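Pasting a structure below so you can have a look.
Just one protein chain is left out here, and the rest sit where they should.
Letters A, B and C mark the chains as written, and numbering starts fresh at 1 in each.
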Amino acid sequence: MAKQEVKKIVLAYSGGLDTSIILKWLKNEYGCEVITFSADLGQGDELAPIREKAFATGADKVYIDDLKEEFVRDFVYPMFRANAIYEGHYLLGTSIARPLIAKRQMEIAKIEGADAVSHGATGKGNDQVRFELGYYHFNPAITVIAPWRDWKLNSRQALVNYAKKNDIPIPVTKKRPWSSDRNLLHISFEGAILEDTWAEAPENMYVLTKAPEKAPNKPQYVEIEFKNGNAVAVDGEKMSPAQLLAHLNFIGGEHGIGRVDLLENRSVGMKSRGVYETPGGTILREAHMAVEQITMDREVMHLRDSLVPRYAEMVYNGYWFSPEREMLQALIDESQKTVNGVARVKLYKGHCRTVGRKSETDSLFNLDFATFEKDQVYNQKDAEGFIKLNSLRLRIRSLQAAAKKK
Amino acid sequence: MAKQEVKKIVLAYSGGLDTSIILKWLKNEYGCEVITFSADLGQGDELAPIREKAFATGADKVYIDDLKEEFVRDFVYPMFRANAIYEGHYLLGTSIARPLIAKRQMEIAKIEGADAVSHGATGKGNDQVRFELGYYHFNPAITVIAPWRDWKLNSRQALVNYAKKNDIPIPVTKKRPWSSDRNLLHISFEGAILEDTWAEAPENMYVLTKAPEKAPNKPQYVEIEFKNGNAVAVDGEKMSPAQLLAHLNFIGGEHGIGRVDLLENRSVGMKSRGVYETPGGTILREAHMAVEQITMDREVMHLRDSLVPRYAEMVYNGYWFSPEREMLQALIDESQKTVNGVARVKLYKGHCRTVGRKSETDSLFNLDFATFEKDQVYNQKDAEGFIKLNSLRLRIRSLQAAAKKK
Amino acid sequence: MAKQEVKKIVLAYSGGLDTSIILKWLKNEYGCEVITFSADLGQGDELAPIREKAFATGADKVYIDDLKEEFVRDFVYPMFRANAIYEGHYLLGTSIARPLIAKRQMEIAKIEGADAVSHGATGKGNDQVRFELGYYHFNPAITVIAPWRDWKLNSRQALVNYAKKNDIPIPVTKKRPWSSDRNLLHISFEGAILEDTWAEAPENMYVLTKAPEKAPNKPQYVEIEFKNGNAVAVDGEKMSPAQLLAHLNFIGGEHGIGRVDLLENRSVGMKSRGVYETPGGTILREAHMAVEQITMDREVMHLRDSLVPRYAEMVYNGYWFSPEREMLQALIDESQKTVNGVARVKLYKGHCRTVGRKSETDSLFNLDFATFEKDQVYNQKDAEGFIKLNSLRLRIRSLQAAAKKK
Partner (left out) sequence: MAKQEVKKIVLAYSGGLDTSIILKWLKNEYGCEVITFSADLGQGDELAPIREKAFATGADKVYIDDLKEEFVRDFVYPMFRANAIYEGHYLLGTSIARPLIAKRQMEIAKIEGADAVSHGATGKGNDQVRFELGYYHFNPAITVIAPWRDWKLNSRQALVNYAKKNDIPIPVTKKRPWSSDRNLLHISFEGAILEDTWAEAPENMYVLTKAPEKAPNKPQYVEIEFKNGNAVAVDGEKMSPAQLLAHLNFIGGEHGIGRVDLLENRSVGMKSRGVYETPGGTILREAHMAVEQITMDREVMHLRDSLVPRYAEMVYNGYWFSPEREMLQALIDESQKTVNGVARVKLYKGHCRTVGRKSETDSLFNLDFATFEKDQVYNQKDAEGFIKLNSLRLRIRSLQAAAKKK
């Protein structure tokens, strides 16, 4: 679609320098109506000033929506039912937020009759993919404007010049030498000094977690209750999904839990270092696995485990709204029907560890075998036949190998 | 094979009460020659007194072998090349030792012309399977004697009575109320008080690790170098596999690293709680993954990751000497050719965490693209086509879904 | 359970010599009430004489149930939604019937208050496993009597002698030198002359299919309609599941379709040769895949395909009533929601082949892209970026490899 044909754009707008410049640039280049949309996903910033800022920079209309409960209930929780983790370390805090932003942005585009959407993600990262796959899911014919891939403002100085020229205020606080993304599930850091993969990330980077060295000297125990694989209560207190995650973030942060330093593979093909703080999510995953330990069948668990890397890859690569993710989710959710119980997790100095788990309704451990005679459930003699038949193909193989040598 | 036909037995002998009773029982029941075999896998016990003890209890011949280097080099290392972990937590310390014991026991059986082998594993556990699958691999026609599945001594009291009647000394030190297994990779605990899955394991149970609360207040950094996926040096000092693992065990133990509490699924079908200390192994796995981060291709990693649960299952279930494990090992080893580099890991109060990684020879991160023009390797514009085509099937699906609704 | 404690047995009874001997043997050995159960799964035998025969041989009560519709609807169809095939060739005709027999047998046991069940499967085969896993699913405390594993009648002559001694009539028709199992999905053959794996199975073995050489010289085309992955009509005519399968069996049989000769791996560990005729099932699977071709998303299909071997293994090994099969079924069924359309298959001389497919509601092929501008759905230029980014990691790897060589 040629620029002059675009009639109305919905922009995912954070209020920062970059999306402010984008807002102005869209107005300048497209000369059409631009609506900004800002989602409250628990990033902790004040969203109130955003409205004024957006209008000041040229927005024709402003949407600010609190999506925290939807975020945790419909995005974070399904993903945690799957124990999703990317490349063994990353809990997908940014990946899982993008589809929701795209979803709401497209709802607004529909309401407003917009024919284009825009975002501030660069052309080298994962987020552009996640946004745009989401956009196209909701409207395959939408026009997507990705300024970072289009414009000439390819240096920091060019951006600053453009901002000055267009009366966009430049924050006086010196930008920290990395970029970050925050929501209720995590905060991420990347870029700049982190590109030295050998150097430890500086302590002053961390936002959500105390340094383990400064965490309390006394461990804390937390009990988390799950229903159908979803956390519903902490230490006996029922909470909504967003409340619960916020609560675990606070506790986990105090104990310095959930820091991860990962050199990961982006969907666009290069490696990139990310540092993450996911205090609540780290506790939640450990607790969820603990309840699975006592309630989940072995073969269900092992088969499911073999599919987790693929599930995580789908989320990371932006395929949340895809038939393959939905198909895998059906399997995951089937596996969670019995995941009802309580985990007890010990938090201490940067680490959390399961120390107990129970399930009143679905424990598969040590049932009262009252309906059985002694040895009817498990007769040690049975093990002999079990081993004999399990070894049969191996014994035949050894016989065959021996015969071959002769 | 009827008892009277057995001519010579090789018994895996630890020198403890149980295998002492078994030794005597074999002599009594089978009336044939019994050879004991004890392996030094780094369990930390003095093996010297075992010889005398075995002869005193009726052994006709005694083998005591130091298998530590073979254990780490040929069993632990291949398994760590695969990042094997069982049910997300267990590093397979006992599982990986059993095949080596079986291998050496069968070598001795061959040397000695024995027609039977015996072990002290119970009929409810995993170890019987691991031993016997190993035995049958080396000689499909061997007679296996598993006294726990055969005899009538099914209570502690019956055993004690049998010991007294047969002049087997009963240790005066009161047995701790759990059973354990130790080698260079780990120590495990199970049974007794651990069967209350909700109760935390007692602090006095732990052997290899200091309580995190008593670990040094200062973090320690350790640098581990890998060649083809195998750890070869720590903090710049080359070490043999067994030396290296012992060294990491010491360091990790000081920092309280590697404690795991897992309710796991046994191969014989029931759930069982295990508590584990794997200080060196925990550090090793983290470090190995760190070097993979910078040297391993994305698709190789993701495909490999999906196979790790299956690999771990094979080891756990005793299928070390099996064509399927060997086949998977071929894939794993192919993936490790480029895993050359150094990881920097921070140890602190019960936890270890990667803080840096580098590879002089195989880094896939941020290469010097000197042979390229600007933007030839990565042109941000390319991302548009990438996203457009990746979304094509999703867009068609949405179009189709919309058409269907009409 | 000791023999004298068994009070009432339900026996899966076919009316043949073997289960007749078992019926008598149970009466003789257990001296308790024995109820026979015979299921009509479309094996084509007259079941009417079975009642009389059973009573004559000592049955205390006789159940004969027509389970054909349940068989196809609740067992065959779910399995065909998964395209299940064992070791690339076997359509699981016997495997899928056993769970249903076990289910009904256990229902009868419950109705009748029986404390034991029995079957005529040998101790070397798969069927014992399939029956018994089914029994235990419905009642974990049931006593299972498997005469072939217990009795001394281990030769054909011993059986005949036992029959004569107990006035069991021995069929005058000479038994064909192989055993077979038949139902609405297939007939299988194994044993005897088939054990020469190099010799072709004799033409006179086949029951359901004409020899391809004697099939019509003119091809026949058949159109099969699917809804949610289930076949619902043939050549425009709606049919119940059992009717439809019977119809395809007839057509397929005329054209000599569905013969398979497979040396397969049994769940008990040895290899065994099976010859199968599955005329209707072979056509059904081909047609199902054809409709999937036009209605199923690529990633859904590829991920699903990677799980089919595991699904087939579960069915073959007897794990129909297991949480892992149910979990996988949830994924399969999710994938089938859009599998609506018609396949056109050509049948000729022993083979069937898709020649057309269409879907009015769910085609993902060549949609009318009227809502799009020209080139908006697919712009050839996009392929460049797609390839550039997909090759990025490969290019980096080649750069790295080149650098390493220097």
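Just so we're on the same page, a contact is a pair of C-beta atoms (placed from the backbone, for glycine too) under 8 Å apart; a residue touches a chain by one contact, two chains touch by 3 or more.
Predicted model, so just to flag it, every value in this text is computed and none were measured.
Student: Looking at C:A163, C:L184, C:L208 or C:I396, which makes contact with the chain not pictured?
Tutor: Of the candidates C:A163, C:L184, C:L208 or C:I396, C:I396 is in touch with the missing chain.
Student: Check the options B:R51, B:K227, B:R310 or B:K381 and report the residue that touches the missing chain.
Tutor: From the options B:R51, B:K227, B:R310 or B:K381, the contact with the absent chain belongs to B:R310.
Student: Could you list which residues of subunit B touch the chain missing from the display?
Tutor: Residues of subunit B in contact with the hidden chain: 1, 140-141, 265, 268-270, 297, 299-300, 303-304, 310, 319, 322-324, 326-328, 330-331, 333-335, 371-373, 376-377, 389-393, 396.
Student: Name, in rising order, the residues on subunit C that touch the hidden chain in the full complex.
Tutor: Given the touch definition above, subunit C has residues 83, 87-89, 122-124, 128-129, 132-133, 136-140, 146, 148-149, 195, 197-201, 212-213, 217, 219, 259-265, 268-271, 273, 289-290, 293-294, 298, 301-302, 305-307, 309-310, 313, 319, 321-323, 344, 346, 348-351, 353-358, 364-366, 378, 380-384, 386-387, 390-391, 394-399 touching the missing chain.
Student: In terms of residues, what is the contact footprint of the unshown chain on subunit A?
Tutor: Contacting residues on subunit A, toward the hidden partner: 297-299, 361-364, 367, 369, 371, 377-379, 381-386, 388-390, 392-393, 395-397, 399-400, 403-404.
Criterion: only the chains that are shown with their structure count from here on.
Student: For subunit A versus subunit C, what separation do you get between their C-alpha means, in angstrom?
Tutor: Roughly 41 Å separates the two chain centres.
Student: If a residue has to touch 2 or more other chains to count, which residues of subunit C qualify?
Tutor: If we look for residues of subunit C contacting two or more partner chains, we find 297, 299, 371, 377, 389-390, 392-393, 396.
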